[in-house]
Each structure stands twice: as structure tokens, then as C-alpha cells.
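Single-structure report; data block below.
One chain of protein is taken out of this complex; the other chains stay put.
Chain nomenclature is as follows: A, B and C, assigned in order of appearance, with residue numbering initiated at 1 for each chain independently.
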Amino acid sequence: MSVSGAIAPNIQLGAKIKVEKEKRKRLGITGTISAVWLALIGLSALLAPWLPIPSPKQAYIDLVQPDGNAPFSTSGHVLGLDGGGHDMLAQTIHGARVSLQIAFGAVMFGMVVGGFLGLSAGFFKGKVDRFISTLFDIFLAVPALILAMSLVAFLSGSSAQSGFLSIERIMMLALGIVATPPLGRIARASTLTWSEREFVMAARAQGAKNFKIMFIEILPNVLPAMMSIALLSVGVVVVAEGGLSLLGVGVNFTDKPSWGNMIALYAQTDLQLHPWLVFTPIIAVFLTVLSLNNLGDIIRARFDAKETTL
Amino acid sequence: MAGTGTAHLREPGETLLRVENLVVEFPVGRSGLKVNAVTNISLDVREGETLGLVGESGCGKSTTGKAIMQLPAPTSGKVLFGEHDLAALKGEELRVMRPRLQMIFQDPISSLNPRRKVEDIIAEGLNIWNIGTEAERDAKVNELMEAVGLDPELQRGKRPHQFSGGQCQRISIARAVATDPKLIICDEPVSALDVSVQAQILNLLEDMKARYGLTLIFIAHDLAVVKNVSDRVVVMYLGKMCEVGGPDDLYANPRHPYTAALLSAIPVADPSVKPSERMTLGGEIPSPVSPPSGCRFRTRCPRAQERCASEEPQMQQIAEDHFVACHFPLNPGETLTNSTEAFTA
Amino acid sequence: MTDTMAASSEPLIALRDVTTYFKTPRGLVRAVDGVSFSLERGKTLGIVGESGCGKSVLSKSIMGLLPKRNVVRGGSIKFEGREVGQAGANELRELWGNQMAMVFQDPMTALNPVMRVGNQITESLIHNLDVSKDFAQETALQLLTSVGIPEPSRRLRQYPFELSGGMRQRVMIAIALACGPKLLFADEPTTALDVTVQAQILDLLDAQQAERFMAMILVTHDLGVVAGRADDIMVMYAGQAVEKAPTRTLFAQMRHPYTEALLKSIPKLDQASHTRLDAIGGRPPDLVHPPTGCRFAPRCPYAQDRCLQEAPPLVSHDTPGHEFACWYPVGTPEGAEALAKNQAAGIAATVSGGN
Partner (left out) sequence: MAFLMRRLVRVITVVLFVTFFSYFLLNLLPGDPVDTIAPFATKEIKEAIRKENHLDRAVPVQYWFWVEKFVQGDLGYNYTPSSKNPVADDVKSHFPVSVQLVLYSILLTMLCAIPLGVFTAYAAGSRLDRGINTVLFGAFSIPDFAIGLLLAYFVGVKLGWLPNGGYKPFGSGLWTHARTMILPVISLAIAQIAGFTRVLRSDMIATLQEDFITMAKSKGISGKRVLWRHALRPSSLTLLTVAGLNVGALIGGTVVIEAIFNLPGMGLILTSAIRGRQFIALQSTVAIIAIGYVLINVMIDLLYTVLDPRVRNVS
């Protein structure tokens, strides 16, 4: 999967399957495992500096063989060391910190901006809708990863001197901008169907103001659809960060490890001899994306987010 | 039918609501064509009266109801409510009028917000207008729930999906009554319900009307239902009025061919009435994008003459409190003969 | 379906104790729970009931059109003497189209939106009767003409969305009639239509039935629709038949309190306006846990203790062919006594109040 397109296929999954999938009250086994994994990885990322793990910059160079081979598992280094003697567990956890920070930041940005724009477009229709939809179309006319790449390039170019934005913030902003149109379109489509409902007319007949109708009546109904897509988008951004790193755009490994730049670096240097180094961050990405997709599916099934057919 | 005119309107002083020459048009995509949903409808309601609006789908009855509510505002025409012309009001001026007119919708599911509790739904108007203290509002919600036959203790905190269709309509009625409106527009409030529940809701509406001193506009496609609740009935066809009158006279002696055809098409729960012997109207309702000239019913009317195509019939009085817009109205007691000529006309 | 006529010929279709249950997470939904009837060629059976009473499920169940998963079917269905109650799709496919056919409720959803009307009519001809394309085309044209569609040759090339609701329903009837079925199920064929169009469609069904000497099962919620058109009527409530009789008998001497209540709760044209309606209180039971006794008892103005404990069987009493399932039937001394007793006790079940 990769950037925005991946959002689309999942939209309908499970949504219409009513044969056996009655609304599940609880998460189920897979849902629980997903939630546990996300909690685990999220918490360790959040608490990384205080966890009893070595700093990712710490190089146990004496443990690395003269031929550049690092032992896979040594006491105290559960996931082994890389060629530079860095502890892989520490790398992965600190990598999660960077990758997840970017992903959540970007999706938050997309949710807020896209949600607001989509809600406005779907609610006011007419000119407002045409303007906002065209804006979305413009951003959607460039494949997401390429848009992200160009945005990162422009943004890092413009903040090169000022240093106002760190590379993580730039990534967050760039990927956030990329995530905005798809989330906005979901919000718009969902708002369009919900504002057709008669309770909206009833609220208006009661004398409710637009603001109240938008945020009290419609938003709570639109949110579940957006939430499930947002969860998918977090996964998509995690993957996008990886993809950008592989293209040489993004956070620098020597500054801070991220899942993306770990994959990119080890894929270049260690794929043939120490594939485990490549697979460790890949597995982390995979499990995280899998869990996010699974939870997204569960939310969607529960709220029957059929109206998000775009 | 398909006629215009205001002959049937009563003195302005007598009525609570007076609608004059209401027109509602919608554009068809960007083609420049327009749907003539409602063309020159005039009607009025006295205080405490129930006005029935009846017709088949596409006759503009619901659109008329919504246009009175200014949801959305009509293309042209006057909606006089008290001394205000609602159609001329904008923004805040219109908004303050809102609590005095309310609406009950057809679809019990769609008309309640699934994510809100029943108590919040009913209290919405009270909260918006800040009526009373919190305790008073609470008490009002309890009172309303009891009035519509719901148990406030058990059901206040539930959400709409936990209720049946009939119960949802009860909630809608409670919500509509909450702000003490003068007028309630009921837009097909029972057509989504089963017959046994339909009777419950119709009885409830009568009770509520008496209890809260309401005036109703009752929109439905079911003639028998409309007759049951109304003091005056307007029959509509393709965006125009056909016939206006008191229900007993209008149903006993329909003067407009369309009303007669409509009445004869209703299946009667009596095996001795043979359906084959009754008059069946041919064809279907023409497109409201290009309605027929003159009388809009002429393409299906067994009595249509050349004059019907060229000249639009005006609303004229034909008996006491009985008005018809037709060049060749039926005589009292006269029945329509089955004619297939109109089918192809 | 009546005993008097059974002697003349073998029934076209005979059901005995047919059940259809749906497995859901909440439990087994007893949508159809023990229905029996038989029907001869050329006759019309009206099945009447409110939504959720199992009337629509019944016709799909007889046709074998329900999905296999999570559906439990029981009882015997004999079509021309052949047992098809448990037949699989392959066996039923021989019957579908040329023996029995169905007209669905909503012509909007029952026609394939992306297929031309003509192809939808001809395909069953081509695949069931193995006729040539040209012949099928010619037959389709005749069918459209016979169901009263103007400009039939143009309509053949159109898509369903280009037709009005009434036209779509006519097309659906043409499809159902294409292979000359012996039995036609019409499942609420006019519910989605306007009254004036409804009358046209019902007349059309009547005419076609007479012309082809078909048997027809007309499913509806409206007693008025079947009153003038069905030979026999079966009233269903909560998955069961509560009363069954020749049409005239049923209307002349209603025995089951539900049938009576159903008729009385409908506003009538000849009543003066503001006539208070006799509403049935409450609502239909949950079919996962139906009441133990008579299923209508909790809402019935005649109900006594016995009704709550013991389910009455559907049997004929004084009039042959008139069956009903009630301990205290309407219009009998027992019934009148039970009603009087309840009224005296102030248990008026026909209230307009809360459900």
C-alpha cells in the first residue's frame, strides 16, 4: 500500500457485509491484539527517553566483528546490533517515536483542516463546495507521494536558512497537506448525505443556527467515518515516511533514526548479508499498519460507514 | 384542475396562515431547465383547524409544506403568518419566527439524529431559545414524553435506534410541540407506518391538537387518512390545486375529475365492490419540467376538451365551502365513466 | 385452497406446516412459523399482514429464493404433487421462470439498473425455453404490448432508470410472465406506486391471470387490495396464519380479533372526518421470543388467561373452509363474553396510548 490511494479501497470493506457481521459490541480477538500492539508501540515511543534501553546513538563498536558483522543477539541487546554497533531495539523504539509523531501529527492536521473544509463544503454546498472541491482536486491531481516529496523539497528549501521548521515538522506538514484532501472528501461526502436527513431540517425549523447544526448535529455523525479513515491514514503516512526515506527525502538517520530511514539505510548496506536489520523496522511498520487497518475496519463495521462511498 | 386562483381563500382576518400564489421551482442540474414543483398555490388555515393537503407523488404537496416553513424559501409568493410575510423575512428575523411553526416528517428514522438522546432531541428548541430554567425544561420534556405516550423515566436517555417507527414519530411530535408552536406542518407523518400503528399516531395527533391548541397542515397521499383528520381539504395535482372543500362534502361529491378518479382508485375493503367496475385513470403524471398547457390534468382527464389545453381553469365556488378549478366539473352525484381515450391524449 | 374445491382437481401448490427461521446473533427469528395452504390453478390467494408478519418471507421461501446460509426451512411444499420444500437451487431452477415467477415490491430495485429492459425480458426466454434471439425479441415485444406499455420497441432498448415507476412495474410483470408460469407471486406489487397507478397495475395482474389461467399469490398489507381480487384470503400475524377463508366469508364473518382490528384501524372514506380510530395498542411481538400462547394475546381486546398460556390451533369451525386460530372468536357468544369481561375490568387493549 502507499499513500492516499490506499485509503480508498478500504472504505467499503465490511461496510455492507451484513450477512454475518452484526454490529460487534467488543473489539474481538484481532481487535484486542491490534489495540494492545498499538498501545505498546505508542507508549514505548512516547516514553522512549525514559525506558531502560540504550540511546540510539550509543555505538557498541567493540561488539562488532572486524569484518563488520554484528552479533544478532547478545545479552542485553534483544534485537542485536547493526553494523555501526547501535542497539536495534533502541533504534526501533526511537524510530517509532519519529515515525509515529510524524504520522499522528500529519493525520491530526488532515483531520482538522480536511474535516473543517469538507464539513463546510458539504454543508453549504453551492459556491463554497465548488471552491473547496476544486482545491481538493488540485491537490489530488498529483500522486500523493510525489506531492509529499515536492512539498518536503520546497518546505526544506524555504526553511533552510531560517531553520524555523525542523525536518520532522516539515514532514508532518507536507504529509498533513497530502492527507487533507482525502479526509476532506470523506467529510464532504458524509456531510452531504447526513445533511439530507430530515433531522437537519428539523433543527433548522427549531431555529438552530448553521454553526450549531454543523457541529452539534452533523459532525458527530460524520466523525465515525472520518475516524476509521484517519486510522488508515496513520498507517498510510507511516508507510509514506518509509517510502520518502527510500527516495532520500526525510529525516536523516544520523540525526534521528526513524523506521523509514532505518529501512532505507539498511536496505542499501545490509540487505544481502544482514537482512534481519531491514526486516526489523519493516515488521514494525507492518504490524502497526495491520493493527491500524484492522481497527479502522472494526470502527467502520460498527458505524456502517456506507455513506463514505465518495 | 391544475388551476389557479384565490377564490377559496377566506378573509385575511379569519386565518392564522394565508399562502398566496406560492411558486417553487428547482433548477435541473445546469441544463437551464426547471422543475415546476409548485405553481401558484394559495391556501389558508384558520386557528385550530386542520388543513389536509392530498395528492399523488410529485404533486408538490410536500414542497408546499416545506416552502411554508421557508426550508427552502419559495421562488415567489406570500406566506402570511399573523402579520408577517415569512417569505420576505431573512436571517435573524426569520429565525425568531421559527419556534412558532414546526414540522413533523415522514421518515421516523431520518428525522431524528441517531447520535443524540431522546431528551436532547425533544429539548432542542427549548435549549436554543433558552426557554425556562434547566429544571423547567426537564419537567417540560417529561410532560411532553408522557403526553405522547412515552415513559420519561425509562426512555429519556435512550437513542432513536432503540425505538420502533411509531415511537420515533411520537418523539418527533413531542419535539415539534416543545416550543409551543401555533402551527405544525405534518409531512406524511404516518405513511411509513403499519396500519395498526398509523391509527395510534393519528389518534395521538388529534389528542395533541386539542391539548396544546394546535393548528395543523396535514400532508398525505392517503385520501382516507386525510379525510379522517381534516376540516378542509386541498387536492393537488402536478404543482397545482384541483379542488378545495370541507372533507365530507368533497369526498361525497367530488367535482373535479381528478378527485373523483383518485377516490375511485382507492381499493375498498369490501368484496362486494368489484374493482373492474370502477373507473381507472390511464397514464401517469407528466413531467413537472414541461407540464401540459392549460389545465395540467387534461392529458389524463376523460372529460378534457380543447378549451382545457388553451385556458387554465380558475378556482371557482361550486357549493358552500367547496371550490373547484375545472372547466367541466362533475355534477353532485355524477360518476366518471371509464374512458381509455385520455390515455393516449 | 378450500375443501369444497379440492375435490375437483389436485392443487397446484400445497404447503404443510412450512417454517422459515433466520439465524441471527440475537437468536432464531421465527419469521414464518407453521403455515399451511393449498392453491389451484386460476385462483388467487391474498396474503395479508403488517410488516414483519412473515408474508414476504413466505413467498420467497416457497420459491426457494432465500439464501442458504443462516436460514432454516422446514415443512412440506408440494408443487404439482412434487415435493420441493427442501430442493436446492439446481432443482428449483427448472421451476423458476416457467413454473413459478415473482413480481417484486419495488420496481426501482428489482430491475438490473445497468441492463437494457429488452435483455432482461429475453434472457429467461433464451435460457429457459431455448428459443432463438429473434423469436425472443419478438415475444418480448408482444409481452410489453400486452402489459400496456406504449412504444414497446423503443422501450426494449431503454434502461430501467429511463422509465417511470408504473412502467417499471409493468416491465417486471412482463419479465415474470415471459415463460408462462403456472404460479405468480406478487409481493406487494403496488406498495411503491401511486394510487391511480396501483389500480392500473392490479387490473393488469387480474387480466393477465385470467387470460393465462395462472394461480396467483397476492401479498399485501392492504385488505382493500385483496378484497375485490382474491378468491381466498389468509391473514398472517407474527409468522403465523391466524385466519383463512374465502374472501366473501372472511369479510362477512370475521372471526379473529386481529383481522377485525386490522380492518377497524384503517380510516375509511365513508366515515365522517374526525372519527376516532380503533387503534390496536402495542406492537407486534419479538419473533425471537414469541409469546407462549396466542401471539396476538398481548394486544387483543378479547384475550383471557387461556390465550396467554395455550396457543389456539388454526381449524375450521362452523363454516367449512373458514379456519381461524382463536379461543374467543369475534361474533361468537364466547367472544362477546370475553370482550365484555375485559371491558368491565377496564382492560381496554384498543387504546391509542403508549406502545
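We take it that contacts are C-beta pairs under 8 Å (C-beta built on N, C-alpha and C of every residue); 3 or more make two chains touch, one makes a residue touch a chain.
Because the structure is a prediction, the values reported are computed rather than measured.
In the complete complex, the hidden chain is touched by one of C:Gly97, C:Gly148 or C:Gly224, namely C:Gly97. Although one chain is not drawn, the whole complex shows that of C:Ile13, C:Val57, C:Ile77 or C:Ile175 it is C:Ile175 that touches it. One chain is missing from the display, and on chain A it is touched by residues 1-20, 134, 137-138, 140-146, 149-150, 153-154, 157-158, 160-162, 235, 239, 242-243, 246-249, 263, 267, 271-272, 275, 278-279, 282, 285-286, 289-290, 293-294, 309-310. Contact between chain C and the unshown chain involves residues 60, 63, 65, 69, 89, 93-98, 101-102, 104-106, 109-115, 123-124, 127-128, 159, 161-162, 172, 175-176, 178-179.
We adopt the following convention: only the chains that are shown with their structure count from here on.
Counting contacting C-beta pairs between every two chains, the top pair is B-C. Averaging Cα atoms per chain gives one point for each, and the point farthest from that of chain B is the centre of A. Shared contact sites, meaning residues of chain C that touch two or more other chains, are absent. The set of chain A residues that touch two or more partner chains is empty. Those residues of chain C whose C-beta lies close enough to touch chain B in the complex are 50-51, 150, 164-167, 194-200, 202-203, 206, 221-225, 227-229, 247-248, 251, 261-263, 265-269, 271-281, 283, 352-355.
Within the complex formed with chain A, the residues of chain B that make contact are 66, 69, 71, 95-96, 98-99, 101-103, 105-107, 110-116, 121, 124-125, 128-129, 172, 175, 179. Residues 56-57, 149-151, 164, 166-167, 194-200, 202-204, 206-207, 221-225, 227-231, 247-248, 251, 261-263, 265-276, 278, 280-282, 284-285, 344 of chain B are the ones touching chain C in the complex.
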